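In this view, the complex is presented without one of its protein chains, the others remaining in place.
The first chain written gets the first letter, and so on, giving A, B and C; residue counts start at 1 in each chain.
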Amino acid sequence: MQPIALDAMAATVPDGAMLALPPDNSLPSVALAMAIARRGVKNLRLVGVPVSGFASDILIGAGCVAEIQTSAVSLGEAGFAPRFTAALRAGSIVVRDATCPAMHTMLQATEKGVPFMPLRGLIGSDILANRPDWKVIQNPFGPEGDIIVLLPALSPDIGVFHGVMADSHGNVWLGRRRECATIAHASKRALVTVERVVEGNFLEDERLASGTINATYIDSIAIAERGARPAALLDEYGFDAAYVAEYARMAKTDAGFQEWAAREIFHPVAAAAE
Amino acid sequence: MQPIALDAMAATVPDGAMLALPPDNSLPSVALAMAIARRGVKNLRLVGVPVSGFASDILIGAGCVAEIQTSAVSLGEAGFAPRFTAALRAGSIVVRDATCPAMHTMLQATEKGVPFMPLRGLIGSDILANRPDWKVIQNPFGPEGDIIVLLPALSPDIGVFHGVMADSHGNVWLGRRRECATIAHASKRALVTVERVVEGNFLEDERLASGTINATYIDSIAIAERGARPAALLDEYGFDAAYVAEYARMAKTDAGFQEWAAREIFHPVAAAAE
Amino acid sequence: MDYNTEELLAVTLARLIRDPSAPPARHIAVGAASPVPAAACWLVAKSGAPVRLSLLHKRSGNPFTEGTRELFDLTGQGRIDLFFLGGGQIDGQANLNLVGTGEWPGKGVRFPGSFGSAFMYMMTHRTILFREEHSPRVLVDRVDNISALGISAPGVFRRGHAQALVTGRCVFQFHPDRGRFSLQSLHPGETVEDIRAATGFDFDVEGDIPFTPAPTAEELALLRGPICDEMLETYPEFCARVFNRKAAA
Partner (left out) sequence: MDYNTEELLAVTLARLIRDPSAPPARHIAVGAASPVPAAACWLVAKSGAPVRLSLLHKRSGNPFTEGTRELFDLTGQGRIDLFFLGGGQIDGQANLNLVGTGEWPGKGVRFPGSFGSAFMYMMTHRTILFREEHSPRVLVDRVDNISALGISAPGVFRRGHAQALVTGRCVFQFHPDRGRFSLQSLHPGETVEDIRAATGFDFDVEGDIPFTPAPTAEELALLRGPICDEMLETYPEFCARVFNRKAAA
């Protein structure tokens, strides 16, 4: 599998696509999120696995998002996600709240090829009350009155994440962050950015194989150095708290976000293209 | 976690325990199976994850087994499992046939803490017809007439497998054989043999962490060099086909099995204890 | 001996963790935004209790090798004995609102979201509620939206409930049988009347309410020394503010 250019990858994301993204602590491809924002894709339906962070907030701020399904949207230590909060208040996005294990479970149902999976908890929560697509049944294996929630399988159109490296066969290594594997398994297509492409086959190496996602799940790979930033990438680089804090400060207003985006999302490409 | 002696580990297996074992291609602890046979444990209920191999056949031959739940019992290239076949014909064990993904799914239900999980396929098979503990329901998310099987959560008393190495904290590394992780997650106790114990913490190493099972799931560790033999252990040693072929030949009769067991299971310990 | 609020709170949480009348805390998970509960857990562990800590979002040595799903699977298996939860609103029946005020999904003030609370609260053997802000805005009679339910209907599978609610002003004990909090101790300088005025829900007051015990010299030494060392990587800002310690560059 030959790597493609980041902007060529972003060009394969159609308006209205359902996009699954890991949060800031689990290898988001911020590079691809920015490329999608640059392209001006519209009406995306974001899926937080299991929560949403910086990448989701900038896509919302850039006007790319119609809907978000997630368990929380947060910038972590930097506080609430400002563009998410503003869009919710303005009514410009639909928010479908879930709870973390439910996000995982809905993807696992697709991973196993079943139409639903059960999950404990949830009963009596307004999360459940506001999800007409979730069902409550009597547990067929339990005593009378033991009710349980069934969650429908969720299959995002596109899974997006950032791995450490890809090999000559298109296998991607990202270590213990296995939720990215679930995203790849459950999504119809997976678009993966990596720091680098190396020779060989990770599946032939017992040490690397267990942290590898097989190329069979991966549609295309683009090289994006420091592509998770400001999020951390395993032992490769740390979280850039100052960058996120500045974003949180500027993005409090739409005008502030636009100023930030002009500098951080749109300007570098114009410069690079010159 | 301090390693314990193999026979001390075997001594923690009570009569009647439900024991989950991976097959010959997935890190069985043949060393512990032999130690259990030496101890003369009775009425074990074996669970093949998802099928059963050499270790299960010798436990059956040694008279330790009352029941086996599995998707197949086979010695691979060496053919049918002779002691299993003989015990089934003699009516001395109960055989509960399943199908591979069902074995995984029943353990995954326990792993997720849910009382059941659905699985596609199976409908119309006599496997299903002979499992009164499996239920068929109308898919609550599907069209009328779309029926689906629900499998109950299975929680073995003890999970048994062989890892490559343990660290100072009791974490076990075994690479891509993640079914052993599912066994550990779903079992009430996990008894793990390893080739060696090394200093450090695998969880601090991004390369090793993804193939590691956290010590939280592991009850005890015993060092058993070449403890998977005759099965292979990743890139450490290969499958001993000649050993299994000889076993298959000798174990065709009970007398032949007894002769083989006297030499291979019971003798070495007597010799080692002298 | 001088101590600050966070140190008092950490010591108080540690005492609740060790409460011999509660189910044993062999394995505790601590969420990302929880430096005070994390310090409390380290205090229990560094005092020699045989407890396993799974600190989420720990960058090096993250305990989970199956991704973030593993915390919820572990909890589903019944292997997590204790978890901490907070909330934008907490009510007198220990219901938690992490979603937002006003009309669903938080048209008033939107909080980040429920995270795993709707699951964890019911599947963990016990939960300690922690929210430093103690005001009628946070501690309400009835939450606007229930992210996680305090008491379940009979027959609904549930492993545990809130044990207590620790705020910046007091400790409440929770009684799932009667669905109410009772005042357990007052932080130094507080009175029952102060607490009533600052609390939007009604609660029980039984007998004389003692003051929350101050940290001991040993506890403070542990917090400021080895525990700060452990927390520096994950909570640099907290360590700088509370312990006046900065991570090496």
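Following the convention adopted for this analysis, a residue touches a chain if its C-beta (ideal position, glycine included) is under 8 Å from a C-beta of that chain, and two chains touch if they have at least 3 such contacts.
Predicted, not measured: the structure shown is a model, and the values here were computed from it.
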{"item": "Chains in view that touch the one left out, judged over the entire complex", "value": "A, B"}
{"item": "Residue of B:L128, B:M165, B:A222 or B:I265 touching the missing chain in the full complex", "value": "B:L128"}
{"item": "Residue in contact with the excluded chain [from A:N25, A:T110, A:S125 or A:N139]", "value": "A:T110"}
{"item": "Identified contact with the non-displayed chain, of B:I158, B:C180, B:A209 or B:A261", "value": "B:C180"}
{"item": "Residues of chain B (touch criterion as defined above) contacting the omitted chain", "value": "25-26, 50-51, 70-74, 76-77, 80-81, 85, 88-89, 95, 97-102, 104, 108, 119-128, 130, 142-148, 176-182, 232, 235, 238-239"}
{"item": "Residue ranges of chain A at the interface with the undisplayed chain", "value": "110-114, 181, 185-186, 201, 203-204, 209-214, 216-217"}
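By definition in this document, only the chains that are shown with their structure count from here on.
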{"item": "Centre-of-Cα separation between chain B and chain A, whole angstrom", "value": "36"}
{"item": "Cα-centroid distance, chain B relative to chain C, in whole angstrom", "value": "40"}
{"item": "Residue numbers of chain B (touch at least two other chains)", "value": "112-114, 209-211"}
{"item": "In chain C, residues with contacts to at least two other chains", "value": "60, 62, 64-66, 72, 76, 123"}
